[in-house]
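With one protein chain removed, the remaining protein chains of the complex are shown where they sit.
Now for chain A:
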Amino acid sequence: MPEKQRGRYAALAIAAVVIVVGIPLWWKTTETYRAWLPFSEISELDSLQLQLSVDIEVVFSRGTLTPEQQKKFPLSHVNEKEHQVDAKTGLRYKYETRYRTATIMEEDALNQPTAAEADLSLHMLSESSCGSVVVYVIPESSTLLPEVRFRAFVYFYILKSLLKLIMLIPAVYFQDVKVYVGQRRTALLRSPPFKTSWNLKEVLSNLDVEVEQVVSTMSFGHQDIVAALSNRVRMTKVTKESMADSMRAIKSSPGYEITFSLLNPDPKSHSLHWDIEGAVQSYIQPLLNKLAPIANFSVDSQILYYAVLGVNPRFDNSVSAYTLSADSLSHVINPVEARLGSNAASSNPVLNFLLYVPDAHHSPLFIRDHSKREVPSNAFHSPRWGGIMVYNVNEMYGPEAERPVDININMAKVMGVFLAQLRLMLGVQHTHPPTGFVLQSPGSAGLADWELDRLLWSRSVENIATASTTITSLAQLLDQIGNIVINDNIAQQVSSAVTSLQSAVAELEAGNLAFALQYSREAILASERAFFDPSLLHLLYFPDDQKFAIYIPLFLPMCVPIVLSLLKIVSEAKKRRADKQAKSD
């Protein structure tokens, strides 16, 4: 039956055309554009193995070692420590310690009368690279250290964990000084008593604990690094302290806006003048210049009139002053914030510092902490938001003064407080130093070199953690929702983020801290740009059920005959085979 055979071939041919041409054509024309993404490299980043390498130089000055012990110098020693933070994140610290004796010039420098001068002259001799630490071991009898002790180091810290507000109160430490940490990357270590009979190995192992303490103060401690990883890792093993530090510090970002606002609720009685330009130039700018590798900062200021706090202060008869209790401080910020205005010109996080001058009828105003004591700085800060300082002016004029009274604000006093708050916000950690440590105050720069290093370490790790999380979750999202269009620019951002991340990890491994931070910043920028790209949000997709509801008028009448005739052909072929078999039997 050639006629029947022809029909069968025609049905097969149409089925073949539909399958070979039609379906690919339909597939191709309804496909969404998805550029290629480096998924395999991203999944590698998902399990992050970070290695941090620190160069340590231990210099023995004259009188600390016997000539016998000195013979084997110079000497180096590598110490590695591994921590598995969670299933996907591992940390390895590599301390590369080099031991040597001091040069003659260094000996001269160490003979300076005070530790600060010694620190300066050592800095003049050689500049150590970013991220490295130099420890000078000085004889036990050296006069460098005890003098430092009397420059009592002022240190702020009390955590009000319930309110998440931190009061600043000074505390003075008097301890036997073992270690002096200078303004740069050097520390002076008073040598513990060595026995002359020890060989060098015993001496060094005796020194190890101390050196390790110095390094964890001056570069990073395990807790800080784990806290910096908080974006990836569930916080379980972190101490309360470094947790508080990292919660207080504003998140790593490529730029920050710092806004100083003077709140004058009573312009009728006070005409306030503040030389904010000069104050920023002399107090804030040096710190920001120092922090330039970490982020871009921009500073501005404004004066807000008729801006009031959200809480009515209570009058306290015993001191004839108004007081704000610590419990009410959390309500202060919200009403003021509406007036502050957001930064119109950038989307960087804003740090607000408010100077509040209470109106004539509500002054003086004092802030009290939980133990009902007045806070000496009369200031408080709110984590990741900024600080508020109350500045009383009622003593500056008599009751019969002509209103409005011209008042010049003492910017040194104000900026002292704001600078301390700024350091807290930026995450220049002020953790408790181990006992016996003296930290030289950072001086006019506002930030010691080693503090900057600490910040660089934790920021690099934080950036790497954040960028890798962003990139992996973006990859996951794109993988899950197949309908999202991936444009070339997104693919490019993703690959540049991945390469920057890889280089950042590599630079950390090599110990190039500055480059590591640079790459990690690039990574975070590229990953955020890719993640928040508006083209990913285009609703170019419909749910599958609706899509097929629209296709049904086409697909159903086309497919049914094809399927039916194919079934018929198959059943006929089966029947024929059965017939043949029956015949052959």
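We adopt the following convention: a residue touches a chain if its C-beta (ideal position, glycine included) is under 8 Å from a C-beta of that chain, and two chains touch if they have at least 3 such contacts; residues count from 1.
Heads up, the rule we're going with is that contacts and distances are computed from a predicted model.
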Taking the list "Mitochondrial inner membrane protease subunit 2", "Centromere protein N", "Phosphatidylinositol glycan anchor biosynthesis, class T" or "TATA box-binding protein-associated factor RNA polymerase I subunit B", the UniProt entry for the undisplayed chain gives the protein name "Phosphatidylinositol glycan anchor biosynthesis, class T"
Which of A:Arg6, A:His331 or A:Lys413 touches the missing chain? It is A:Arg6
Touch with the missing chain holds, among A:Asn231, A:Asn343, A:Asn392 or A:Thr469, for A:Asn343
Considering the complete complex, of A:Pro24, A:Gly255, A:Gly482 or A:Pro561, the missing chain is touched by A:Pro561
Considering the complete complex, of A:Pro399, A:Pro534 or A:Pro553, the missing chain is touched by A:Pro553
Chain A residues touching the chain left out here are 1, 3-4, 6-8, 10-11, 14, 259, 267-268, 273-278, 280, 298-303, 305-306, 339, 341-346, 404, 408, 550-551, 553-554, 556-558, 561-562, 565
